[in-house]
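Comments concern the structure below.
Of the protein chains in this complex, one is absent; all others appear in place.
Here is subunit A:
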């Protein structure tokens, strides 16, 4: 019996050394165990305990955690704060995602060639998506600061007055959308480039032979053929928008007057500054259900249509 068959230990039954055989049978379990231990301890058990805590009332300190049924959910769904956070998050997603994707696709079609200019541009555009979000938020806090910021300085050159970018409830969310788009654009472009490379060039040639103008070719050939990529990015970006926290925490803390209070920001506030574990957990469970639904939608609808492996 060769050791090679041990790769499928269940198929062969006889081995002279029973002890080694047992060890070999156990091999895959031993190999997978460390990762599964971590996943169980820090992902699956916590999901169950979030669910459990969401039915209880607790403040981190008191010795008892009385069962309160659906009260935490009821309180949340009745609160203006929750619906405000949902609204802000939805606006953020609905406005930022389509604009970003359209821009990313337009730029990606121009950066297909392997010239040094387009390589450099791809690098420059991609850089923010691997850069620290905190640092980006800090830098843009300066860009949009009222008195010494870059934006108001530029407005000043044109003789325009100061804008209170982050203090005006009408504007603050747009600033966050801008910053988040600036950071994520490069990622979208890279994914679009992968999608565009999969389109056979003959299709472009055929379209241009037919006398199609550039925009026509873009609309009739490029856009429909990268649709799977677009769906993929759309769902990914909406999921990501529902988890935005860092730029909110650093730039606005959810203010002014709740104008930028997105869901995870509310979760952090309720759980870790108000120490309302029950409601914080209920909020986490609602977010979880929403995002799982989106993820299931993604894998059901998109299935294996979008697949990048280099």
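As a convention for this text, a residue touches a chain if its C-beta (ideal position, glycine included) is under 8 Å from a C-beta of that chain, and two chains touch if they have at least 3 such contacts; residues count from 1.
Assume contacts and distances are computed from a predicted model.
Asks: Missing chain, UniProt name, options "sn-glycerol-3-phosphate transport system permease protein UgpE", "Serine-protein kinase RsbW", "Sulfite dehydrogenase" or "Tripartite tricarboxylate transporter TctB family protein": which is it?
Replies: According to UniProt, the chain not displayed is called "sn-glycerol-3-phosphate transport system permease protein UgpE".
Asks: In the complete assembly, which of A:32, A:106 or A:274 touches the absent chain?
Replies: A:32
Asks: In the whole complex, what residues of subunit A lie against the chain that is missing from view?
Replies: Listed in rising order, the touching residues are 2-4, 6-10, 24-25, 27-29, 31-32, 34-36, 38-39, 41-47, 49-50, 53, 110-111, 113, 115-118, 120-143, 145-148, 150, 182, 187, 190-191, 194, 232, 236, 239, 242-243, 245-246, 249-250, 264, 267-268, 271-272, 277, 280-281, 284-285, 287-288, 291-292, 295-296, 299, 306-310.
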